[in-house]
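What you see is the complex with one protein chain gone and the rest in place.
First chain written, first letter: the chains are A, B, C, D and E, and each begins at residue 1.
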Amino acid sequence: MKHSFCLAIDESLSLVQPTLEMAQELFEVVDSDRDHLRRFLDFVDSSTSFEPQEQYIKMKLEGYIKGTDRLFIIAFDQKIIGCIDLHFIDTTNKKAEIGYWLHSSQTNKGFMTKVVNKVCAIAFEDMGLNKLSIRADAENNPSNAVAIKNGFSFVGTDKSEFLMYGEFRDLNKYSLLKADFN
Amino acid sequence: MKHSFCLAIDESLSLVQPTLEMAQELFEVVDSDRDHLRRFLDFVDSSTSFEPQEQYIKMKLEGYIKGTDRLFIIAFDQKIIGCIDLHFIDTTNKKAEIGYWLHSSQTNKGFMTKVVNKVCAIAFEDMGLNKLSIRADAENNPSNAVAIKNGFSFVGTDKSEFLMYGEFRDLNKYSLLKADFN
Amino acid sequence: MKHSFCLAIDESLSLVQPTLEMAQELFEVVDSDRDHLRRFLDFVDSSTSFEPQEQYIKMKLEGYIKGTDRLFIIAFDQKIIGCIDLHFIDTTNKKAEIGYWLHSSQTNKGFMTKVVNKVCAIAFEDMGLNKLSIRADAENNPSNAVAIKNGFSFVGTDKSEFLMYGEFRDLNKYSLLKADFN
Amino acid sequence: MKHSFCLAIDESLSLVQPTLEMAQELFEVVDSDRDHLRRFLDFVDSSTSFEPQEQYIKMKLEGYIKGTDRLFIIAFDQKIIGCIDLHFIDTTNKKAEIGYWLHSSQTNKGFMTKVVNKVCAIAFEDMGLNKLSIRADAENNPSNAVAIKNGFSFVGTDKSEFLMYGEFRDLNKYSLLKADFN
Amino acid sequence: MKHSFCLAIDESLSLVQPTLEMAQELFEVVDSDRDHLRRFLDFVDSSTSFEPQEQYIKMKLEGYIKGTDRLFIIAFDQKIIGCIDLHFIDTTNKKAEIGYWLHSSQTNKGFMTKVVNKVCAIAFEDMGLNKLSIRADAENNPSNAVAIKNGFSFVGTDKSEFLMYGEFRDLNKYSLLKADFN
Partner (left out) sequence: MKHSFCLAIDESLSLVQPTLEMAQELFEVVDSDRDHLRRFLDFVDSSTSFEPQEQYIKMKLEGYIKGTDRLFIIAFDQKIIGCIDLHFIDTTNKKAEIGYWLHSSQTNKGFMTKVVNKVCAIAFEDMGLNKLSIRADAENNPSNAVAIKNGFSFVGTDKSEFLMYGEFRDLNKYSLLKADFN
């Protein structure tokens, strides 16, 4: 990844356009933080080499062509530290949902709040969306905090929305309208 | 529709397996009630002959094969009076969403409450689902009432979820877990 | 199969709309009658679990959407006892072929004659077909008898039409025009 | 068609491998004999330029790849005079059906009898088939005669098998087993 | 295009990751320079609105997923001034071909030489290719000059390789091996 296409967030933090060549580095980031990431992410256990990551990047690029998905790599000093995406993009109703994860070594630094803010700007200002949603596991405090710090409103707790490791999980839903994005 | 495949709800009310031959009668039901139906249904204005209905039935049958959809015709004394479906069927997380509409001549008789109860029974007892959701326009009082009468819990109001006739609409979300279905 | 969609033939006998959930019961019916069924049916030996039955149901539902197939489950007192289908449906020439099988415990009771009569009614009265054909192995006396009892006319014996277990089989062809249906 | 791939039948008569470049000449043959050909062929009226013929050749070549079809052009002194094909090729049951037509200026010369004989040889000797069928309109005397002259046995008359110009037509079916081919 | 993903070439010049939102600006660049661009580019005359540009971007993104294409937008001070792409990417033989165009207002400034150099770096250093080719119309002096200034070797003149506006055009082919890229 000597020549990557970036959108700067601050001096060190940036969003990076995903390429297929990044699958290996992305796998290594996941592989070095399995215990932390697997708690609230269902893809970690099956991510056993760069290939599932490459398939994931391809799937998201196909989703971009169809208009349903957009994936961004999060980098700090040119190194991959996480991912953020827009999914369920619905151009008819002008809305989408945001998902994100960060390597545990980079949490508690306010990075994700800045990253979500930039993705909201892309969605509202470039892509013409009217509403963004975030759904966070009810027990995932940092993820809930990111939504609130970015001005998202709490909609409700959706019980048993997600089945992971044999257990149904409750999800808190948050939303932000374009009119409320400063 | 001399020979239809039915599941009785009470002496007069039944769910009917949709066939392609029903597209004409289904169109006539919609066509005779446009003002009432179009207020909260976005497909009414484009339903100008039996063909969009036939396409809709085919699309739902394809969804059944893929595992995402199941459509039922609602009949009273063997005549079509509305539709109810399961969509967004997610067998991984064992959940689905219910949608329904009824001809205005048949409302306020408690029919839809009975119909939803039967579809919940199919979903929980035959299809192995764990959770059902209903999303109703915040101004559609009868639809909200059907959810509540069937024991669904209010989750929250999702603002600007749906764009219809140029206006963003708020949707109330309700859900029912299998454990709470008597 | 607590909630199945049925079309009654008499008090105990009915046609049932196939669902994917029925694959297991259908397999058990086949599995309990292999010696009888395999003599004139080529799918029995490869039907080693519910999965080939599920694929078969999906394939027939896809055929229904394309307009070439329609499958019905035969039930007695709500239990599966066999299958009957319309295949080679040709809406251009308004014709189709009927195929059927019954568990050996339910033969010699006149069931299949009633069942074929009902399927003829669906085909001629609801689906607008003009002609139905039955092809029966020349040595399968009960199957030939069903055609004759339903008023089908003998067309001819088609030699070496079907290769099963390494042997070419002769098929007797019968047909019934709508004008000759009761 | 300066360079065509041929299989000689006699000094003047040959089978020719169809190419897309032959569509124009094929159309001209059909176009110059509409009254004769349309009586028993349903494609004549819609054959209004070379394009439907090109689509037909492509469709038959696709069928060859899938194993269901094989088309041959019939030429006399290097000029196209008709077509013959194998369709419904069923490699499982080792059978196929033969169809053919000839320009009216070339009938009554015994050409088609020789042509069918050559196609039987290809089917039985090269393609490993065991049975060939011919279905001829009950009123098409020359076509029935070709089947009989080639040693095919009469199977039966299939009533109302084919709907053409709003009228149901009866078809006579003939078959020939490999064991009975000279 | 408030938030674009860029790879800087110098202070003002950059490569930009194409998004579907850029189709309108791309069309305007082409539309404002038709006489210049159409001389050696065959897509100009059919580019009558943003939609063919959007289809082109989608087609190139699909090519990226399949591994055959990669498109870059060329920007000067954040404004689109041209395009450059890798096509015929052949990962088996580790080679690709480069194509490019520039708005006439930005030519003769050495921009394309710098841009091609950066794309060579991406191809050789990130994508693992071994050889890059450029084919330029024999009469397109600036395009030939770009190849030579970037150290590409002349391979030969391929006569009548391209048919444009009813005239066969000769193309000069150039190639550069990774070992020769400084």
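A few remarks follow.
By our rule, a residue touches a chain if its C-beta (ideal position, glycine included) is under 8 Å from a C-beta of that chain, and two chains touch if they have at least 3 such contacts.
Computed from a predicted model, the values in this text were never measured in an experiment.
In the whole complex the chain that is left out makes contact with D, E. Of E:Asp31, E:Glu54, E:Glu125 or E:Glu161, it is E:Glu161 that touches the chain left out of the display.
Of the listed positions D:Lys95, D:Lys118 or D:Arg169, the one in contact with the omitted chain in the full complex is D:Lys118. In the full complex, chain D touches the omitted chain through residues 1-7, 15-17, 19-21, 58, 61-62, 64-65, 67, 118, 121-122, 125-127. Residue-level contact of chain E with the missing chain is found at 92-95, 130-131, 133, 153-163, 168, 173, 175, 177.
In the analysis below, only the chains that are shown with their structure count from here on.
When each chain is reduced to the average of its Cα atoms, A sits farthest from chain D. Residue numbering at the chain C/chain D interface overlaps substantially, since over half of the positions present are found in both copies. For chain C, no residue reaches two or more other chains under the stated contact definition. In terms of which chains touch, the assembly is arranged as an unbranched chain of neighbours.
If you check each pair of chains against the touch rule, the ones that pass are A-B, A-E, B-C, C-D.
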